[in-house]
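The other protein chains are all here in position, but one chain of the complex has been omitted.
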Amino acid sequence: MADNLFFVEPTTSRRGFLKLITNLMIGLVAAVLTVPLVGGLIGSSFRLKKSRWADVGNISSLPLGQPTSMKFPYKTEDAYVRETVTHDVWVIKHSSSELTVFSPICPHLGCHYNWHPDENEFICPCHGSVYALTGKVLGGPAPRALDTLPWKLEKDRLFVEWETFRVGIPQKIRT
Amino acid sequence: MADNLFFVEPTTSRRGFLKLITNLMIGLVAAVLTVPLVGGLIGSSFRLKKSRWADVGNISSLPLGQPTSMKFPYKTEDAYVRETVTHDVWVIKHSSSELTVFSPICPHLGCHYNWHPDENEFICPCHGSVYALTGKVLGGPAPRALDTLPWKLEKDRLFVEWETFRVGIPQKIRT
Amino acid sequence: MLSKILKWINERWPLTTVIRWSLEEEMPGGTSYAYIFGSCVLIVFLFQVITGVWQLLYFVPTTDRGYESLNYLRTEIPFGWLIHGLHYWGASAMIILVGLHLSQVYIWGAYKNPRQLTWLIGVGNLLLTLALGFTGPILPWDERGYWEAEVAVSSAGTAPFLGTVARNLLAGGTALGQMTVSRFFFLHVAILPGILMAFVILHLVAFRKFGISGPWDEAKRKLTGLFWPDQVFKDGVAVTLIFMALIGLSAYRPPLYSGPLDVLETFYVPKPEWYFLFFYQTLKAFHGVFEPIGTIGIPLLITLLLIFLPFYDRSPERNPGRRVTAMVCYAIFVTWVITMAILGYYSKPEASTSGAPVATEATQAVSSSAGDPTLQNLEGAKRGGQLVASLGCTACHRVNGQGGVIGPEFTSALLKGKSRQWLITQIRNPKAHFPNSIMPAFISATDQQVNDIVDFLLATAQGKSVAAGRLAKGPSAPPVPAGLPQKTTPTPSVAPGPHGPPQEASFAIGNVELGATIFHQSCESCHGAQGKGKVPNPGSADGTVPPLNPIDPTLFNKNAQTFVNDIDPYIQHGSIPEGPNPVLHMLSFGDSESLTQQMIANVEAYVLHLNGVNRAQITRPGLEPRTFFWLVVVVFGFVLGGFWVWKGRRREKINR
Partner (left out) sequence: MLSKILKWINERWPLTTVIRWSLEEEMPGGTSYAYIFGSCVLIVFLFQVITGVWQLLYFVPTTDRGYESLNYLRTEIPFGWLIHGLHYWGASAMIILVGLHLSQVYIWGAYKNPRQLTWLIGVGNLLLTLALGFTGPILPWDERGYWEAEVAVSSAGTAPFLGTVARNLLAGGTALGQMTVSRFFFLHVAILPGILMAFVILHLVAFRKFGISGPWDEAKRKLTGLFWPDQVFKDGVAVTLIFMALIGLSAYRPPLYSGPLDVLETFYVPKPEWYFLFFYQTLKAFHGVFEPIGTIGIPLLITLLLIFLPFYDRSPERNPGRRVTAMVCYAIFVTWVITMAILGYYSKPEASTSGAPVATEATQAVSSSAGDPTLQNLEGAKRGGQLVASLGCTACHRVNGQGGVIGPEFTSALLKGKSRQWLITQIRNPKAHFPNSIMPAFISATDQQVNDIVDFLLATAQGKSVAAGRLAKGPSAPPVPAGLPQKTTPTPSVAPGPHGPPQEASFAIGNVELGATIFHQSCESCHGAQGKGKVPNPGSADGTVPPLNPIDPTLFNKNAQTFVNDIDPYIQHGSIPEGPNPVLHMLSFGDSESLTQQMIANVEAYVLHLNGVNRAQITRPGLEPRTFFWLVVVVFGFVLGGFWVWKGRRREKINR
């Protein structure tokens, strides 16, 4: 039987010894080979991207209390792919120094939501999540409020630290 | 024997008929499938790139009778990859309206040659082909003279039709 | 000669043995068209391997070139449309055939002792086939691919305990990107087909150990047929028909061009391939904490039920008539899958951005009519009057009898009762008042400019006449609709006609449906519904905005790429129509970034569609797809039919 071929009882016979040590060698080589394979599979999967402050633009002319979608160019570094892409954020200006900056990504499943001023709500077209101006969930499958982003002002210029968060869970966890 | 399985003598038996018609069906399907496979292999292999006139630059300041390497940006279209690259040509100004424009590609095996003014020769560093100022082969493995490129002048601006030619053969054949 | 060579080979390599092993099989109960599915799956899988490998000649798995490289294969390579079409529709065929094969095995009770192992390996094949069907559409990283990856990765993330780990490993990072594409490529091109090939061999070896189970009726089992040629003939007929169907589908139903990826675009509604629609629809029932039950629990449960089927259903009874529970379960399952798939197919997203075009202006006006307009500065109003022209307001709004008719005329009646703040908001963020307004947000204007315009409008409201500036002619700044506040590239001078070369958008094959949505939002107000035009443009030579359907014959071209190259500059850079004083200008949607290049590509696909030109036109088909299909049908018909007739005659002759 096949098991006799590999799994020899402790034996003093030369062949038994050869079987054992051969299996041991094969096992060791396989084990060592597994190391780079696992390394390659993990790769950079758990490496957080460095977030950078991005210059989003001048906010002096934004209306008060109304969400405005602001687009800005952002230098991305996705492994070995480097590009300048356009990102956007929703900015609500409360006063000249007080803002709320929302990530444009719906915390439900990652779609981009829109502001519906007639209903005074953010609504996501994908699965119908509804959020208040404050980001609070008003309806739909969203598991948490809209994600705010860190921001700072430098003489009316808004800088935002572009971050993304895991979607679909109640906690706001950076990705 | 295996041949009996496939190659049945003309027979009126039902099974012989089935064998024949089944082989025929398999053959037809395989033949039709071969069509796209051959099409995919040939692809755009024999499609000449459209050459375009490229603005190489102002030649009014070039020295007379001396080869000058002129670089210029060229919009390439390589299948679905579109990029602007820098090409160069060797330009020899004979008079304000008479020029020679050499492709920078050695006709031997596609390297880029250099001008060696102390020897008054073009020399290719890869396999040592030597050319005169006129492009004539003076030595080395080169199968033909340097390739000239079509050019035209528009008010001192040199336009060159960038073309490449097959290397390693005595004939100048566009690629 | 041939037999001598065969003999020589057979003495050195067991060729005949291998052929015999694969072909010589007795089939208890005779051959049947019920048994074709296994062979068909095998052959279609072979097609998939070949067409898949061939696509590597052109397709590259990168985020920036995936879609374009696939489209190059599909439109520029002879029979590239067929290579991709066969692979795309082959996937569907394979899933259908695996389903039918599984159903046949289930109904015939063929999974029972001693064929448990064959069944187990078969379940593995089902899972691998589904995994291949899922990972494939992701690879081009177009709109469809990206969103399917997003759903896959998010679903993995809902797994308890290991959610984050599974999610990140699948995405190859903390966010979707190049690593994700490479991972799915790795799975789809190497790992999954490799395992499936091994499993197919295991499955075949296991199958050959006991052969087919045959009819459950012991009496019928006495008849025996031969696998070769009797069953292979039936298999061949089926494969031939499937092959022709795949060519027909490739010709008449080419795979969708979902459009280049634009994560900012909110119009695309991600839906999976049809074979996962039932699951997509089912998932909608699970929200919040119950989500993992849908995303992980249901697939896991079905898989476990399938795997352990031969172990909990151990009765040797194979007759479906006596296996009522099994048949009822089957019927319920199939009904569920089909119902959900149909519901999923027809389901609309739960909320839509394309609402009614008429806004509730009245409700908004009330809240802002209280403002007391005070004229701060007559000088400001004068400057504002100039700005109204120079910033392009008069392209849409009529002022002092001059200007466009897209927006309302600036009359005192219109403006009366509007507060300064309301007007500022209207200029800065028109959608705040009218969500479906097509008026661009003038974010890039300075506060001073906006104040001046508001002064002018307030003066107009009070009936004071302040001359609006005349639109500067010739090389003046074009109206820039939306503003990237930080964008400071100088706006090029604009003379009549479009300016500058076609941009990136002109190379991408857009999605007609997405284009229609964007057209509706951004283009319809000037070019009319479906581009049929007839919108007046006073001061232009034509008197109306040029219609796009049909388009100016000088722009039209039967060649899609030339057509796009003709119209792209207008959309990118805008243009001023000829005429003494045209009120409406074509806006520079590209330069101003008010539409992304991907959106423009979609709009262009739609405009071409309106003019009867397919943006995804196949420029080098080898043979026209439909011609090729009918050619194949005719050739197959003549050769096989002819052979049939000829053989039939010969047989008759001999028998006579």
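As written, the chains take the letters A, B and C, and residue 1 is the first residue of each chain.
Please note the rule applied: contacts are C-beta pairs under 8 Å (C-beta built on N, C-alpha and C of every residue); 3 or more make two chains touch, one makes a residue touch a chain.
Since we're looking at a predicted model, the values are computed, not measured.
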item	value
Touching partners, among the displayed chains, of the absent chain	A, B, C
Candidate in contact with the missing chain, chosen from C:R167, C:R183 or C:H397	C:R183
Residue touching the undisplayed chain, where the options are A:I26, A:A132 or A:I173	A:I26
Residues of chain C in contact with the chain not shown	9, 11-14, 53-54, 56-58, 60-62, 65, 114-118, 172, 178-179, 182-183, 185-186, 189-191, 194, 202, 205-206, 209-210
Chain not shown, touching residues in chain A	1-3, 5, 7, 10, 12, 15, 17-22, 24-26, 28-29, 32-33, 35-44, 79-82
Sites on chain B contacted by the missing partner chain, in the whole complex	41-49, 55-58, 60-63, 66, 68, 70-73, 78-81, 83, 86-88, 104, 109-118, 123-128, 130, 140-141, 143, 164, 166-169, 173-175
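Everything that follows uses one rule, which is that only the chains that are shown with their structure count from here on.
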item	value
Whole-Å gap between the CA centroids of chain A and chain B	45
Touching two or more other chains - residues of chain A	none
Residues of chain C whose C-beta touches two or more other chains	none
